[in-house]
Each structure stands twice: as C-alpha cells, then as structure tokens.
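One protein chain is absent from this view; the other protein chains keep their places.
Coming up: chain A.
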Amino acid sequence: MKKETIEKILTTDLRGWLSSLNNEELQLLQEIRLRTNKPLIIRIDNKEYFLHDNNLWKDDEDVYIVTEKDIKDTIEFISNYSLYAFEDELRNGYITVDGGHRVGLAGKVIVENNKVKTMKNITCINIRISHEIKGCSNRVIPYILQDNRILHTLIISPPRCGKTTLLRDIVRQLSNGFKSNKGITVGVVDERSEIGGCYRGIPQNDIGIRTDILDGCPKTEGMLMLIRSMSPQVIAVDEIGSSNDIEAIDFVINAGCKMICTVHGSSLVEVKNKPILEKLIGKNIFERFIVLESKNGIGDIKKIYDKQFKLMSIVIENQ
C-alpha cells in the first residue's frame, strides 16, 4: 500500500529501486529528495543513499542525476495533473498526496503585495514519507490518562523528534480506548495535514474510530468549530504558538474539553520563557508536560513533568 502510493508520484526512471526494498527498509524510508541537476537522495533510517543503476548506492560518484523533466513529471503526478487545484497548498510550500505523504516544494516564489502569490520553476522536491509508529505512546499514556480522566497535556519537542507521530498515536489510543479505559470522542484540527495525512478529507493514517478531523483548517477557528459541531471530549492540535491559539485553547478548556497539543522547543524552561506560551503556562492549565529528546533514535527519550514542573519520570524506549 505504502509502496504503491510512493510509486505513483515518481517517474518511471525513479521507481525501480523501490521494489528492491524489503518491508523493514520500507518502514524506515524517510525522505526522497529531488533537486534539478543534483543527485537523487534517498534517506532511510537516517542514512543517505544515492541511486546507481536502480540500486541504492552509498558514494556520490557516478550516481543518478535528477533532470528537469523528472521534476516536471513528478510535479504532474503529485498534483494529479492539476497544479491549479493546489494553489493554496503551493503558497504554503507543500502538497499532501494520497497515502498521507507530505511533498515539500521549493523554487522561484512570486510575490504580490508582500504576499506569496504562487511558486514557479519548482526545482527542489522533498517527499516526506508518512510513517505512523503504532504503540509509540504506550508508555506515555498512563501518565495522561488516569481513572478514565484525561489530563491537559503539552508535548514539547525540537523538530524531527517525532512529536506529530507521538500525538497521532495518543489520539488513536484515546479514541480506540486504552487497555481498560473506554474510547472517547477526539477532535483533531489538522492545519497542515500532518496528523491524519488526509487525502480528499479521508485520513490515511490510523487515528482511531472515534476521531473527527478538520483537515487543512486554521487551528484557532478549527478548535471553536469542533466544539460547536462535534462535541469532542478531547481536542488535539499540532504546533501551537500564536496568541490566537492561546485564546482558542482558553475557550476549549472553559468549554470542558481536554487539550492535547504540541509545541516546538527543546526544554520546559525554554518554552516557559517564550513570551506567548509563558502566558498559557503561567495560568497553570497544563497538567502534564512531555519533553521529547533524541539520543539513539527518533524521540527515544520522553521526560514527563507534572503540573508543578516536577520531573515525574523519564521514559526511555529501548530500540
């Protein structure tokens, strides 16, 4: 399934190597990067590979060079032959394709009235393979779910430490029910189509059976919309940060919903000192803080703090 969705957006010249991957390698496939007149780079399990005669190659000598036509065709496949249908997405610089993969694009940006109008001459494509790690929240959930009561939680993590993956798995487990706890209704506002990886509104990742998802919706409005329309018990959002977000979170909490959200940052102290988040944390709303760190693998260390910022536990995943 995953293989087909990736194959679909690559040109025929670039498809061959995919079939030589075994299932495990396919699971660890992270990125495929195309840049005009530069070698094709494939990232598997944090290691870089090049392409040589349809085989993965470690040195960068005599390897496959991406042509202008490769890029043009790939864009056609990514956009389903209809780039015009993705004007808004182009402005943000990425398109989500079938299978939930995120395709980042870079090229010449056209600006009108100080706003990005569109992008032309796309020369760099980064296909980020969506991967869900089911069960990565197993050891964290007991800290945020106590006696059928969910605690307001903030996940703090630097980029590429797996915060979205963790959030997705938490949503899935809360929604399906975790061990003896019953499943509950979860509302997800997925502004950047990362949590659900929606394609035409249908989540491609498993986010549970009691989850309602608003795809591509701005967080602030989305949270209010969900409360009015879907009466969720928990609302999950990714990457909060603006002062509007904080107001919306206030509203959600006053409406009696539980909040689970993520934020960029490397430590609790750093996040506490961010001007906007300071306000939110100062109110003592969040009852659990989970700080992610990477040592041997992505997000393998999770530090959990309680309401008083006291370290409760350090979870180290054995990989």
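Following the convention adopted for this analysis, a residue touches a chain if its C-beta (ideal position, glycine included) is under 8 Å from a C-beta of that chain, and two chains touch if they have at least 3 such contacts; residues count from 1.
The rule is simple: contacts and distances are computed from a predicted model.
Novice: Please identify the absent chain by the protein name in its UniProt record; candidates are "NAD(P)H-dependent oxidoreductase", "aminomethyltransferase", "Stage III sporulation protein AB" or "3-oxoacyl-[acyl-carrier protein] reductase".
Specialist: "Stage III sporulation protein AB"
Novice: From the list A:Glu7, A:Glu31, A:Glu48 or A:Asp206, which touches the chain that is not on show?
Specialist: Considering the complete complex, A:Glu7 is the one touching the chain left out.
Novice: For a quick check of understanding: of A:Glu31, A:Glu48, A:Glu76 or A:Asp250, which residue touches the chain that isn't displayed?
Specialist: Spelled out, the listed residue whose C-beta touches the missing chain is A:Glu76.
Novice: List the residues of chain A that touch the chain left out of this view.
Specialist: Residue positions of chain A that touch the missing chain: 7-8, 10-12, 15, 72-73, 76-77, 79-85, 87, 118, 120.
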